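For this depiction, one protein chain was excluded, whereas all remaining protein chains were kept in their positions.
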Amino acid sequence: MNLEEYKGVYVFAQQVDNVINNIAFELVGKGKDLAEALGTEVTAVLVGSGVKDLADQLAEYGADKVIVVDDPELKEYRTEPYAHALASVINKYKPEIFLVGATAIGRDLGPRVSARIHTGLTADCTQLDIGDFPLAPVPGKEQKHNQLLMTRPAFGGNTIATIACPDFRPQMATVRPGVMQKRARQAGVKANVEEFNPGFTPDHKYVEILEVVKAVANTVDIMDAKILVSGGRGMGSPENFKMLEDLAEVLGGQVSCSRAVVDAGWKPKDLQVGQTGKTVRPNVYFAIGISGAIQHLAGMEESDIIIAINKDESAPIFDVADYGVVGDLNKIVPALTEKLRAEIAKNN
Amino acid sequence: MKVVVCIKQVPDTKGGVKFNPDGTLDRAAMMTIMNPDDKAGLEAALRLKDQYGAEVTVLTMGLPKAEDVLREAMAMGADKGVLVTDRVLGGADTWATSQTLAGALRNMDYDLIITGRQAIDGDTAQVGPQISEHLNIPVISYAQSLKIDGDSVIVERQYDDRYHVLKAKMPCLITALAELNEPRYMTPGGIFDACKAEITVWGRADLKDVEDSNLGLKGSPTQIAKASDKVRKGAGEKVNLDPAESVDYIVGKLKEKHVI
Partner (left out) sequence: MDFTLRKEHEMARALFKEFAEKEVKPLAQEVDETEVFPRGTVDKMAKNGFLGIPVPKEYGGQGCDPLTYVMCVEELSKVCGTTGVIVSAHTSLCCDPIMTFGTEEQKQKYLVPLAKGEKLGAFGLTEPGAGTDAQGQQTKAVLDGNEYVLNGSKIFITNGKEADVYVIFAVTGMIEKRGKMIKEISAFIVEKGMPGFTFGTKEKKMGIRGSSTYELIFTDCRVPQENLLGKVGQGFKIAMHTLDGGRIGIAAQALGIAEGALERTIAYTKERKQFGRSIASQQNTQFQLADMATKVQAAQLLVYKAAMAKATQKEYGFEAAQAKLYAAEVAMEVTTKAVQLHGGYGYTREYDVERMMRDAKITEIYEGTSEVQRMVISAALLK
């Protein structure tokens, strides 16, 4: 493998029902940072059926180029034709970096593609940098420059590892949604589109789709919220979440929750923050009656401001909170809502 | 019908995480368990045994002590256990692990291979799909239900906002979610039988059609640059005031940070 042949940062632009997923814009944004560090460009790979029109959106968020693989076989996501599409793009264009969102689709597709083209894949990354490998010079070992350093949590969020792929290309990573920042949209930018179709011939690896069942669409996605008011087991009952809804409403935020709350059946899983739920990074995160199990912290500690209210002063949530308030949430939260309502009315 | 379930022995990270005095993870002190997604995959296979008389073999790669997890699976009802262990296989990333398991699977009869979606120590979800690629068979990951239809499997495959009902011809590989089912317990008699049972132990020489350059640490494309315990953002302020003062404190901070 001649590593020098591989150039450019490529990202998989995931779309479902011809709507581009937010992760695609996040990857374009991060890909742009990496491309700038390497003095190269970021290319989005858009795969689907009738998706060409979507390419401009990717350009608006910073994609220098968009490769469109458009074929009727690609209408609904299936592992094999999508893996064939990406593997063919990689074999033809030889990117040095290839990023895929760590979504349910991306974490199925990434491993199949990396195994097909024989390269390494680092899962569920939360940080990507360009740097040296090994990080510091090691006697007797060549230190390679301009490597992709992929950082990810492991052991349920207890450890963190930085991984490189020095001898194979492309350097592949799946990237956790909600972690990378997308760039500001430049409305009206037109995409530099290149169409490519490697040909799709169904074989035994093409599974048959018997049915597509859509779950009820979420009204809100907590990953998009600027302010989250999150409740834990300490709320005591599902009825008490009314207090949080009132507080969220005053601040224009959303309610989310910890795993204990979902396990108790008080709130649906799509509101769960944490290792097995969603990773959020709002401007303000209120952790109310949440003790702060490590799995929960993994999903919210990147929030800009964390405010915790808990009656147990030794709760681990206080170890990550910017502002910790020890006290009875039943007394504090309603009073806080009223006070904020008054303050905001005064400002308007 | 023959089903092979790939299982992994993992440290129990839920609740039982222990640290050394210097703050690093104390792996030796942590209990080991059968990886939860793998256990769901095993339960799915055992249900195929109950329903169709499938023969269930469990396969693991690891240190010799990983034999314990095979015995646990057999105490739940698996028929056979195969342990792949060899020094040259150590330090493998997901590429090399999937190559190893594929090399073992080429020596086994199977209609269906089931793996867990991901292991709780690595959380990669990569080994299952990679095995299927090496064996050139279809994969359906994230299975939330599984049934047999003639020479095919029908699987509900979960995505974020939907699921697909997919049909794949066997042989194929399924990755299971812990939500797939509620795994059964071992039985006391199953434990006694499993402790007497013979476990098949394979080394490097027993792997079929795999090159040395794809195995172990040397065969791993990804390399660890740095590993450390997660450094958390330090604690900020903590106050213990009466409720009215607490409210004033929070409002003051929100103003200071221009949130309101």
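We just call them A and B in the order they show up, numbering each chain from 1.
In the analysis below, a contact is a pair of C-beta atoms (placed from the backbone, for glycine too) under 8 Å apart; a residue touches a chain by one contact, two chains touch by 3 or more.
Because the structure is a prediction, the values reported are computed rather than measured.
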{"item": "Which displayed chains the hidden chain touches across the whole complex", "value": "B"}
{"item": "Hidden partner chain, touching residue among B:186, B:201, B:217 or B:260", "value": "B:186"}
{"item": "Contact partner of the left-out chain, one of B:71, B:134 or B:157", "value": "B:71"}
{"item": "Residues of subunit B in contact with the chain not shown", "value": "71-72, 75, 184-192, 194-195"}
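Rule of thumb we're sticking to: only the chains that are shown with their structure count from here on.
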{"item": "Subunit A-subunit B separation of Cα centroids, rounded to whole Å", "value": "22"}
{"item": "For the subunit B and subunit A complex, residues of the former touching the latter", "value": "11, 13-14, 17, 25, 93-95, 98, 120-130, 132-134, 136-142, 154, 156, 158-169, 172, 220-244, 246-251, 253-255, 257, 259-260"}
{"item": "Contacting residues of subunit A [partner subunit B, same complex]", "value": "16, 76-80, 83, 103-105, 107-108, 110-112, 114-116, 118-124, 133-135, 149, 153-168, 204-215, 217-218, 227, 251, 283-284, 294-295, 297, 301, 305-307, 309, 313, 318-328, 331-332, 335-336, 339-340, 343-344, 347"}
